[in-house]
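Coming up: chain A.
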Amino acid sequence: MSKVLMKGNEAVGAAAIAAGCRYFFGYPITPQSEVPEYLSRELPKVGGVFVQAESEVAAINMVYGAAGAGGRVLTSSSSPGIALKQEGISYLAGAELPCVIVDMMRGGPGLGSIQPSQTDYFLATRGGGNGDYRLLVLAPSDVQELVDLIMLGFDLADEYRNPVMILGDGMIGQMMEPVEFKEDLKREAPEKPWATTGTKGARKPNIINSLYLEAELLEEHNHHLQAKYEKMRQKEVRVETYNIEDADLVFAAYGTTARIVKTAIAKLEEEGHKVGLIRPITLFPYPYDAFKNINPNCKGVLTVEMNAGQMLDDVKIAVEGKIPTHFYGRTGGMVPGPAEIADKAREILGGGR
Partner candidate 1 sequence: MDDLKGGLKMAKASGRVTFDEDMCKGCGLCVTVCPVNIIELDTGKLNKKGYYPASVKDENMEKCISCANCAMICPDVVITVERL
Partner candidate 2 sequence: MAVIFQKTRGLTDVPTHYCPGCTHGIIHRLVAECLEELGVLDDAIGVAPVGCSVMAYKYFNCDMHEAAHGRAPAVATGIKRVRPDNFVFTYQGDGDLASIGTAEIVHAAHRGEKISTIFVNNAIYGMTGGQMAPTTLVGQKTTTSPYGRDKETQGSPIRMSELLATIEGAAFVERVAVDTPANIRKAKKAIKECFQVQIDRKGFGIVEVLSTCPTNWGLTPPEALKWLEKNMIPYYPLGNFRRPEEVK
C-alpha cells in the first residue's frame, strides 16, 4: 500500500469513504471546513451524498435520520459547533444509533479562537448533552492514526450501536503527513434489522426513539445502556505506554500534545532523567488500569493538556491518591512547546537546570 501526503481534514474524508461511509452532513467552521469541502467533491464520485446543512444542529439531526435509516454516516465540526450538536448527540445515544462525529477542537469558551486546543475533553467524555450516556471517544495523535481510528470508529459504532467521537484538534486537521489506508481495517457495515427501511408489509414497524414516558421502562433502558458502556470498558481500551515501570516521572497526554511531550521526553532522557508516558488513545473507555503499572516510587504524574485541566480529573481517579499529580496546560489556542514542558518536569523531578 503506497503512502499519500494528505492534510488531516482531507484524510478524515478519505478515511470515511474508505470505511464505506457514503453520507456526510456538516457545516463550515474553522479549523475543519476542509472536511465538508473535501467530501462535497469526493462523495458524489462514489455515489455518496453530501449535504451542507443550515447549521450544526440541523446536521446532527440529519445524522440521526440517516443513521436510523441504516446509513453509515459522518459529521464533523469544531468546538462551538460541537456544542450545538449536543442535543442531537444525546438523542443518538438514547436511540442507540451508530455514527462518527469528528471534533477538531479550538480555543474556547464561547466563540473562542481558531487555534488548536483540547478544550472539549469534558464534553466528549462526560457527555455534553443531557442524560447518562457515553460516547466511545478516540484521540489520534497523528494523521495516520486519525485515518486508522476513523475507520475503526465506524466499525465500533455499528458494533455497539453508539455514536463514536474522534477528538482531534486544529493542528491534526491542518497538518500534512504521509498516510496509508490499511486494507485490514476496511470492513462492511453489518446487517441492521432495526433500521427504518419501510415495513414492506412484511414486519412490524421499526421505531427509532429515545422517549420512554414510563419511568420504569426508561430505567430499564438506562440499565441496558450502562451495560453496553461496561462492555466497552472491558473490551475497547486502547493506550500507548512508554517506560512507566521505571520512570521517576510519568507524563499523561493525548492527541498532538502527546507528540510534543515525546520531544520533551527525548530531551529529558538526554539529561539522564528517567521519564515515561501514558498516552490514552481511547478517552472513553479510559485506560485507568494502565496507571497501576507505574513505578511505585514515581515522583509524580504530570498531565499536559491544551486546556485548564480536564483529563487531569481522570488521572487523579486513576492514581487513586497513591502518586502526586501535577498539571501543565495552555489555553486559548496556545500550543505548549517541548522546552516549557521539560521545564515543568524538571521542577517536579527536583534540581532542574
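The set was built so that all candidates are chains of the complex that A comes from, given by their letters.
Note that contacts are C-beta pairs under 8 Å (C-beta built on N, C-alpha and C of every residue); 3 or more make two chains touch, one makes a residue touch a chain; residues count from 1.
Quick caveat, the model's predicted, so the values are computed rather than measured.
Visitor: All of these sit in the same complex as chain A, but only one touches it there. Which of 1 or 2 is it?
Guide: Among 1 or 2, only candidate 2 touches chain A here.
Visitor: What part of chain A is in contact with candidate 2 in the complex they form?
Guide: 23, 25, 49, 51, 53-55, 57-59, 61-71, 73, 87-88, 91, 95, 196-202, 205-211, 213
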